[in-house]
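Below you will find the structure I want to go over with you.
Chains shown are a subset, placed as in the full complex.
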Amino acid sequence: VTEDGKPIVKIGYLPTTHAAPLYFMESETDYDIELVRFSSWIDLMDALNAGRIDGASVLIELAMKAKEKGIDIQAVALGHEDGNVVTVAPHIESVDDLIGESIAIPNRYSTHHVYVHQMLEQAGYSIDDVNLVEMAPAEMPSSLSENRVAAYVVAEPFGSIGVSLGVGKVLFQSQDIWPNSIDCALVMRTDFLQRDEEVSKHFVSNYAKAGLLAEHKDEHALTQINSFLKIKDDVLAQSLQWISYEDLTIREEAFDILREAMVDLQLSTNPPTYEDFVNNSYINEVQ
Amino acid sequence: MKNKWISAFIGFAAVIIIWQLVIIIGDYPEALLPGPAAVFAKWWSLVVNGTLFEHISISLYRFTLGYVSAALLAIILGLFLGRLPKVWAIIDPVVQVIRPVSPIAWSPFIVLWFGIGNMPAIVIIFIAAFFPVLLATVAAVNRIEPTYLKVAANFELSQKDLMWKIILPAAFPAIGSGLHMAIGSAWIFLVAGEMIGAQSGLGYLIVDARNALDLDTVLAAIVTIGVIGLALDHLLRFVEAGVKRMWTGKMM
Amino acid sequence: MTQSIIDVQALHKTYPSSNKAVLENVSLTIKRGEIVAFLGKSGCGKTTLLNMIGGFEPASSGDILLDGERVTKPSQKSIMLMQSYGLLPWRTVYHNVLFALENSTLSKAEKHTRVLKGLALVGLSDRLNAMPSELSGGMQQRVAIARALAIEPEIILMDEPFAALDTFTRYFLQDEITKINKEQHMTILLVTHDIDEAIYLADRVIILAPNPGRIYKEVTIQLPRERDRASRDFQHYRELIFNEFHLSHEPPAIEYNI
């Protein structure tokens, strides 16, 4: 992907709070960056798999699944730390109230699925005690408002939007269920990373720095993020309170918990291992 | 008849050969473009473990409900609106503006009103089928040979007889082609309909398999959808022929 | 039998879509049981006149009385045999004829007998289950005739009823029509392009002149029934009407000058 010799790095994303570090990235002297916005994870993964984009901030489970299927990609950094909430209907007071109800998640291959699983197990139930429904995040607040589902777990800012619309409230934050969880990650195609090691390094380190900019959560950060999300400022501020972009390293312990959960949830029989899939070399260089 | 089957066989054989050639020449990763053999193997495994039939039956259930209710409502409304040009002049522009909007664009409102699961799929299929049938019916009623209306007036038919003995049979061939058009486009929207919170059906199967980058399954489902779509069209032809026989009076 | 059944008084007709008069000041009295033939150039308004008598088309001015009552809409009293037959293509031959009787008070068996009788008359007893599209033009015309006769109307309005028939069938049906007319005192109005047909069938031949359509001449045919087409008197009427017909057109018809 070059033009006048200067590489263009194409990164796919969905307009969520979780992809915030990307919003602070700018073109440099040795590469240009092009952010490609998608409207659903599935379309984004199609583009990544087909090599039409070089990388993406994506649900890590979808990327692991693609890796398992033989797509040569690797995770080089987290998208964010924490920052997911379980949004429930006003009458839900505890996990017990959710039993037998429908719970919406954005995708089967998502950490949100794992959160639901863990939340239920921690309360002594199993995932089969609720009715899981996959749906587009944008439709979750109205589903909750019309009592089609009793709760939803999804990438921000949709939890925050639900709360601000008054259709739901926060039952848990993700760190209450699974501290230091892994959710979205910056996943890059290996062929891109290997094409020019210097650019790759530079790019990932800029990504980490951008995370720190987002972490400020100040006026400037809010404006910058909202130029991508276009939601109300107070909703975004709420959303940012739940999230951190400080350390975007993918930890092995968390990754192993995730692998195990994926097997438990029958999302995968043989998920890629930490060694195969995670490449911390770039982000380590920054720290 | 036999020739027809041979031709169809040649056609499908050619498609499979071209497909295999594309894979060999294009050198695509198996994960991104599975070959015919892999797709057939997957299809067979879905048949054997029964999941395919489950998905097919739930999809057909949703489709039948959505399509049949749309067709009946559209035909009945259309027969009356076709006879009331002043009312139609008011409704027509609204319909013309609503029709070209994709059911995908409506989905936030469909969720709001109809929730998730079966209903959105049924509603989307309903929408996709309703407008073509309505427009075809109104047009058909408007284009009825004036001669038939003249004959009806000459023999002093009642309003009810006029509707049942003249207008419906006279308009039926044109309504029929509307029904065919609608069965095609409604079936196309099955996939879109089953993306909204459904946890089963052929559309869900495709979306779910796409998530898992399981393109064997996607293609197996595509082929299944195509074949069923074709079968539905033929089924409709039978129904049409049956309806037409109703008023020929060929029973003496 | 001699009382008037149709009374056309000072009829004018202009179609709303054009401002040219199609018919102008047409007055006409027709007695019960009479056969009246209309002759005239294509486009002179013959179909329009029949349509108005049948109640299918409103008059622009003037009156049409049927049995003393003003005609405002079509009725079963006067059945129109249309130029385009008007069969229902989705019904069999049998059910097309039955259609005429469906809202009558006859018993089922009576209806059945009447339908069969009508179809036998026009020679289609063996095609009861055929669809109209499977018939030749002439056969379709005969089904339409059977349907019109089945209801035994007081008046039949015929618009070129035998145009698609071969000579032999035409002659046969012409004889049948005169028979029915005599037996049932049915009044028959008939538009035709065929001078011989007019002379053979009609008690009175009315020649229309075009632009605008108006009555040019009436010729009463004073021949006994069972007319002989080769007879001297027939020849005489043929010549008479041909000449009148010729005269009814504006002489030097420019369009025929090469």
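Just so it is clear, A, B and C label the chains in written order, and each chain counts residues from 1 on its own.
Here is the rule we go by: a contact is a pair of C-beta atoms (placed from the backbone, for glycine too) under 8 Å apart; a residue touches a chain by one contact, two chains touch by 3 or more.
Everything numeric here is computed off the predicted structure, so don't read it as measured data.
**Student:** Can you write the copy numbers for the whole complex as a formula with these labels?
**Tutor:** A x1, B x2, C x2
Throughout what follows, only the chains that are shown with their structure count from here on.
**Student:** Among all other chains, pick the one whose mean CA position is farthest from the mean CA position of chain C.
**Tutor:** Of all chains, A has its centre farthest from that of chain C.
**Student:** Which chain lies at the heart of the structure, taking centres as C-alpha averages?
**Tutor:** If one averages C-alpha positions chain by chain, the most central is B.
**Student:** Nearest whole angstrom, what separates the Cα centre of chain A from the Cα centre of chain C?
**Tutor:** 84
**Student:** With chain centres defined as C-alpha means, what is the inter-centre distance between chain A and chain B in Å?
**Tutor:** Computed value for the inter-centroid distance: 38 Å.
**Student:** Once you find the CA centre of chain B and the CA centre of chain C, what distance in Å lies between them?
**Tutor:** Distance between chain centres: 49 Å.
**Student:** Give every residue of chain B touching chain A within the complex, in rising order.
**Tutor:** Checking each residue of chain B against chain A gives 29-32, 107-108, 111-113, 115-117, 195-197, 199, 207-208, 210-214.
**Student:** So in the complex, the part of chain A that touches chain B is made up of which residues?
**Tutor:** 41-42, 45-46, 49-50, 62, 65-66, 69-71, 102, 104, 107-109, 132-136, 138-139, 142-143, 145-146, 148-149
**Student:** Can you tell me which positions in chain B touch chain C when the two form their complex?
**Tutor:** Listed in rising order, the residues of chain B that touch chain C are 147-148, 150-151, 153-158, 161, 165-166, 169-170, 172, 244, 247-250, 252.
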